[in-house]
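Everything below concerns the one structure shown next.
Here the complex is missing a single protein chain, while all its other protein chains stay put.
Now for subunit A:
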Amino acid sequence: MLRLAPALIIALLVLPVGAGLMMVLLPAFGYLPTLGGHGASLAPWQMLFDQPGLGRSVMVSFASGLVSTAVALVIVVLFLAASRGTWLDRGIRRLVSPLLAIPHAAIAFGFAFLIAPSGLVARLISPSLTGWERPLDTLIINDPWGFSLMAGLVLKEVPFLLLMSLAALPQLAPERRLMLARSLGYSPTIGWLKTVCPSLYPLIRLPVYAVIAYATSVVDMALILGPNLPPTLSVSILSWFNDPDISQRFMASAAAVLQLGVTVAALLCWWLLEQLIRSLTRYWLINGSRQRGEIILRLVGRSALLFSSITALAALVGLGLFSLAGFWRFPEVLPQMLTLDHWQRSGPMLATPLINTALIGLVSTALATALVLATLENEHRQHIQPKRALWLLYLPLLVPQIAFLFGLIVAVESLGIRPQLGLVIAGHLLFVLPYVYLSLAETYRRLDPRWLKVARSLGVSRSAAFWRVRLPLLLAPLLTAFAVGLAVSIGQYLPTQLLGAGRVTTVTTEAVALASGSNRRLIGVWALVQAGLPLIGFILALGLPRLLGTHRRDLAT
């Protein structure tokens, strides 16, 4: 059984993505018999390239993927280099999981309200400091080059990359490396950057790639913060797929293929940058410079991450205020009155989506965790190196959702499978599984094998050793991975909506439907519920080990 696990995982993830892509590739080249497309044709591409502003859409999608990832990565690396062991380090570590849990759309709405000319920041300083009685007529959100979109993406990517780094770091024994560097006279931040960082990067490379892929094709954040004349490529694709003029689907399919190309190009470009930076920094790593830049790097490292975390929290606070607000107009800092109306009116509608969300999240994450554990345990028992084929695990993260989900619907329908809860859970598994694997694999592999050897020498069977030694030792990382999976599941919109035909309502589908009505007070209510759910998961993840492990001290964390 165990030996089948890796193959099963890969089949589970690769087949749907492949089938979905196929069903998009065919119409992109003119084959869609229902709409009278029977042959190979380049007409959809012709039509696509005639779209006004296509070049800019592609540019913004490409750039926002690279820029936001680069900024987020620099913030995380400098923070790790500059803040080890400080109070800031401990504080941020506690904050990072809940921040990861807040869904993208919720952060985007909150951030938009924060930075808009009529937003919270402007209200705080108006009219007393600025003299603005009315909001300034300046373009901040929806700026043509997507800067506000990039900033919003950074807010979400920083906690993810930080969590992935924190999970990978212990196996590098950074303290020992740093001690050695210090003894040679390197200042702490420089020493960390020169001795720990080069070994850390390869371990978080895959999560970085996943972030790039996500950022080049994100829909929900781009709808709220991104440019709209023209919008990003992914937003255009969604509106073409939903266009009343059904013949647009040929072009939409071609655009989905183009989106895949843009993502691949961004990944390639990043890989080239990696090579460039490696050769550029080779001299710096060994030039013996021990102090230069220490102060500025430390300053940036400590402030940038703090600033991005505070911004994300402030965005949530703004939404929270709105969910309680009566009439609240610029430049008032607080609403004229507070009311529970919005919560009360949403209350009765919360039950079903909440139950569905919890059910889908728990089942898909439990399945994913079991599969990942089986694969890793198999790897351990067979003494095999992590297979190269496991790269395929990341396929659903690297191929933009929008490029294959529309095709997947056709594929699933052709098999006679009708929209239902089970299908939605399977769809979530596509995205939950890779993330659970990402969070768990490194910790699993680095668990000291001597623990299990001791157990076996005491006459314990392999599976008993797994259940009674390995799992308890890994309880904390396991629960963190579970919570990450839960957060990923809760945030899914397109797979839920498309695979469930809208029949399976979750907190996220309801929130997105309401968002199309732009009532910020209700959006506030649903965004908070959305953020609160995974938060419960994380609190359990942090609290359970203490409850369960009272008689087992010194567990791995």
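Some points to look at:
Keep this in mind: contacts are C-beta pairs under 8 Å (C-beta built on N, C-alpha and C of every residue); 3 or more make two chains touch, one makes a residue touch a chain; residues count from 1.
Note that in this section contacts and distances are computed from a predicted model.
Only one chain is not pictured, and the protein name UniProt records for it, out of "Phosphatidate cytidylyltransferase", "Ferredoxin oxidoreductase", "ABC transporter substrate-binding protein" or "Biotin-dependent carboxyltransferase family protein", is "ABC transporter substrate-binding protein".
Checked against the full complex, the candidates A:175, A:413 or A:448 give a single residue touching the omitted chain, namely A:413. Check A:46, A:130, A:242 or A:382 against the missing chain and you find that the one touching it is A:242. Although one chain is not displayed, subunit A still touches it through residues 32-35, 51-53, 56, 116-118, 134-135, 137-139, 142-144, 223, 227-230, 239, 241-246, 249, 325-330, 339, 341, 345, 349, 406, 409-414, 416, 418-419, 497, 501-503, 505, 509-510, 512-522.
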